[in-house]
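This is the structure I have questions about; it appears just below.
For this view, one protein chain was removed and the others were kept in their places.
Right after this comes chain A.
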Amino acid sequence: MHVVIVGGGQAAQQTIASLRQGGFDGRLTLVGDEPVLPYQRPPLSKAYMLGELPAERLPLRPEPWYTERRVDLLLGRRVTAIDRSARRVQLDDGGALAYDRLVLATGARPRPLPVPVAAPDAVFDLRSLADVEGIRAGLQAGRRLVIVGGGYIGLEAAAVAHSLGLDVTVLERAERLLARVASPTLSEFYRQQHSRRGVAIRTGAQLTAVEAGGDGGLVTPVLASGERLAADLVLTGIGILPNAEMAAEAGLDVAEGIVVDRDARTSDPLIFAAGDCTRRPLVHHGGHGRLESVHNAVEQGKLAAAAILDQPRPAEDCPWFWSDQYDLKLQIAGLAAGSDHTVVRGEPEAGRFALFYFAGDRLRAVEAVNSAPEFLAAKKLIPAGARLDATAVADTSVKMRDLAAAALAAA
């Protein structure tokens, strides 16, 4: 049996690990379009961008790990088409690979700025190692950085750039930061944290163009209000688009992501998909959605491997995620969509609190700032469908682990 994995990120690496751990002794090939071993992306907007983590520590595993697992690594190569009837993928160098099972771990790419950009050399994405290499030279104290997008990537980059002494402005089109992914309470907390350190947070700010040159700056971001900003560099973080076009061209079900079932299987039973490129069942929340996270990449890598090996399906966690900004460690478990009320546990002013989202008495999500016990409890309570008393949650005199143990025992 030959398993071909298309893509060279975390989902790909996990699929390899789980296949070999599960006893797969067939042939394994990874085709990755980046010229490097699979690496960790989260540090790109955190420790690596800050210069605290050397590049040699970014790879998820060293090269011998792949050799020992007998993986043929085709790096810097791209799959251009899938021929399902011949069970073969076409490579960009004219070659082809026959497969018995195919795993699409093609990831996602930055959403391009939907405005005219006259100075592309000063405008950077933040997705790949190559992106960060490009921007790092420009991250010098005193320079003016305009970040387009007040989501996690933009805010993490803002924290790093501020720490490096840049003059940072964040433009967010919505009326609040993290509008798509967090509660208004959390949005306001992060607005305050950035503002009080001197990062300019501009919500309701619609970018209409990035012009070349300007008053003392290298580029001029222009807003819908007509206001013109001076910047030395611009960083975009306005979301990602799943790399699902090739799957669609091959006739697989694609709907804002490659549609997969709980086993990470696509509409073709011989083809699996894992990670940011997928649209998957949200087992503990209902419906389907895209999850852009390490947790999802790892979990679907395991699910695909188990399905390929015809082994029992591994446990499915609730979605979880983290973001580091300054000395604030944010951890999120679950999905807040569909919740009807929120309870605050702890003191936002003290920088240590958690927001609990409920649908009735069922916990749906927790956003925890410097509050690991609340995050860990949520990771257990949400998949268990546990019920929690909102009043009890707000009472910090009761330890979170005691609350959680009682709720789990009753579930």
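The rule is short, and it goes like this: a contact is a pair of C-beta atoms (placed from the backbone, for glycine too) under 8 Å apart; a residue touches a chain by one contact, two chains touch by 3 or more; residues count from 1.
Just so it is clear, contacts and distances are computed from a predicted model.
Note on the omitted subunit: UniProt lists it as "2Fe-2S ferredoxin", one of the names in "Cytochrome c oxidase subunit 1", "2-oxoglutarate oxidoreductase subunit KorA", "ATP-binding cassette domain-containing protein" or "2Fe-2S ferredoxin". Across the entire complex, the residue among A:40, A:106, A:243 or A:278 in touch with the chain not shown is A:40. Checked against the hidden chain, the listed residues A:17, A:235 or A:318 yield one contact partner: A:17. When the missing chain is restored to the complex, the residue among A:89, A:240, A:298 or A:366 that touches it is A:298. Checked against the hidden chain, the listed residues A:74, A:113, A:377 or A:393 yield one contact partner: A:377.
Listed by residue number, the positions of chain A touching the unshown chain are 17, 20-21, 40, 42-43, 57, 60-62, 65, 68, 294-295, 298, 320, 322, 324, 329, 331, 370-373, 376-377, 401.
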